[in-house]
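Every protein chain but one is kept in place in this view of the complex.
The block that comes next holds chain A.
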Amino acid sequence: MKKTLLTLIAMAALSTTALAADIKPALVYGTGGKFDKSFNEAAFQGAEKYKKETGTDFRDFEPTSDTQGEQAIRNFASRGYNPIVAVSFAWTSAMEKVAAEFPDTKFVIVDSVVKLPNVRSVVFKEEEGSYLVGILAGMASKSGKVGFIGGMDIPLIRKFACGYAQGAKAANAKIEVLQNMTGTTGAAWNDPVRGGELTKNQIDQGADVIYAAAGATGLGVLQTAADNKKLSIGVDSNQNHLHPGSVLTSMVKRVDLAVYNAYKDAAAGKFTGGIQTNGVKEDGVAYALDDNNAKLITPEMKTAVEKAKADIISGSVKVHDYMSDNSCPM
C-alpha cells in the first residue's frame, strides 16, 4: 500500500513535470541594447512571438558591461529562470562560469560555443547567407562595383564581408568589392551618421549596391543609398520594408527562431544541449524576398540565387568561412 502510494505520488510528480508548460524564460541581450532594429531586436521578437502564442511572459535584461552580463545571467539562474538565452558572443566566458554553477538550468548562447551539457550553442553560417546576397548584389550592379560596410572590425563581421565578396565574385568575376568598417569602439554599432558618410563615399567611388552589417549604423547606410537612388542590402532582421524599392534584399539571420525554439523545446521537455549550426540548409540564414523588393529581383537573379542556394545545400558549392583560418581568399 505504502509502495503504491509512493508510486502514485512519483507518477503525479512526473506528470506535472511533463505538463510543466509554464517555464520561466529569460533573455539577456548584447550590449548593443534591445531596440537596435537588427540583432538584439530579432531576439526580442522571438521571445515576443513565444509570449503571444503561449501567454508565457519572459524577463529580459540589457547589460552595459561584461561584468553586468555575467551578473544578469547568474541572477536569472539563481531566481529559477529557465531556460536562459544570452545573445552575443560577448557572454561566452560568463556562460561558461554560470552554466557550470547551475547544472539543472538550461542555457542557450547565440553566436558562440560553450561546451557544457546544459548549454545549447546556436551558431549561424553568416558566410552562406552573405554569399547569397552577394550574388544578388553582383548581378544587380551596373557599375561593376559593390560595397560592404561593417560595424566594428571583429572576426564576426569579417565573416559577413568574406561571404559577400565570394558571392559577388561568383556572379561577376570582374566585380570590385569596396569594404569599410565604421569604427573601433562599440559606438560603431550605433552610428547611422557615419554609416551614411561611408555610404556616400562608396557611392562616389562608383558602388551602386551596398551591404550593411553594422547593427543600427546600417540604418544610415540604407537611408543614404535610398536618398542617392542606389541599392542597399539589410542585415539580421528583414529590413526590406525600410525603403521599399531601394533595399535590394536583406540577409536574414534567424536569431528570433533560436530564441523561440529554445523556449518551445524547454516547455515541451525536448530541450537539447550541444551545437546547433544554422546555415542555408536549416533556413537559419536566408535572403529576404517580399512585396517590397519583388520588383528589384529579376527572374534571372532569382534563378541564380536559388541555384546557389541548392548548390550550398547539396554541398557542390562550399563558401569559405573566414573563422576557419582567419583569412579570406578574396
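Keep this in mind: a residue touches a chain if its C-beta (ideal position, glycine included) is under 8 Å from a C-beta of that chain, and two chains touch if they have at least 3 such contacts; residues count from 1.
Definition applied: contacts and distances are computed from a predicted model.
For the chain that is left out, the UniProt protein name among "Malonate decarboxylase acyl carrier protein", "CoA carboxyltransferase N-terminal domain-containing protein", "NADH-quinone oxidoreductase subunit J" or "ABC transporter permease" is "ABC transporter permease".
Of the listed positions A:Val87, A:Val122, A:Met139 or A:Met152, the one in contact with the omitted chain in the full complex is A:Met152.
Only one of the listed residues, A:Ser112, A:Asn261 or A:Gln276, touches the absent chain: A:Ser112.
Within the entire complex, the positions of chain A that touch the omitted partner chain are 33, 59-68, 70-72, 74-75, 89-90, 92-93, 97, 101, 111-112, 152-156, 184-186, 323-324, 326.
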